[in-house]
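A single protein chain has been omitted; all remaining protein chains appear in their positions.
On to chain A.
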Amino acid sequence: MSNIPSELRYATSHEWVRNEGDGIVTVGITEHAQELLGDMVFVELPEVGESVSTGDDVAVAESVKAASDIYAPVSGEVVEVNEDLEDSPELVNSDAFGDGWMFKIKLEDESELAALLDAEGYENSIDED
C-alpha cells in the first residue's frame, strides 16, 4: 500500500493538494499515481500566470508506459511551476509528495479545498479502482 499523507487533500484523478496557508496550494500527483505510471520521462507543466478551472487538464506526465493528463484540482492562477522537473522528471517517482511537486495555484475560492478528498477518502477511491 502506498503512502497517503494525512495532512494533504486529494482529487479522485490522483492529484494531491497541500494548503500553504497563504491562499496558495501546491499540487502534485500521488505516490499511487506515479507507481501506476512507472518511470517518468517528461513532465509538461502549465505556464505561470495561466488561469485554470477545476478539472481542466493543465499538465501532462509522460512515463515510459503512457502519457497521462494532470488536472487542476482547484480553480485559480498558476503562480509557480517546479522547473526542476524539466531536467529531472524522475523526482515524481522518487519523491511524489516532496521534490516531485508540479505547480502552485493561488486559490480563487478557498471553499473548494473542502470539496477535495481527505486521505481516507482517497484511499477508499483507489481501492475501488
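Methods note: a contact is a pair of C-beta atoms (placed from the backbone, for glycine too) under 8 Å apart; a residue touches a chain by one contact, two chains touch by 3 or more; residues count from 1.
In the analysis below, contacts and distances are computed from a predicted model.
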Among "ABC transporter substrate-binding protein", "Aminomethyltransferase", "Depupylase/deamidase Dop" or "CRISPR-associated endoribonuclease Cas2", the UniProt name of the subunit that does not appear here: "Aminomethyltransferase"
Selected residue (touches chain absent from view) among A:Ser13, A:Ser75 or A:Asn93: A:Asn93
Among A:Glu62, A:Glu77 or A:Asp118, the residue in touch with the chain that has been omitted: A:Glu62
Chain A residues that touch the omitted chain in the full complex: 35, 38-39, 41-42, 44, 60, 62, 64-67, 90, 93
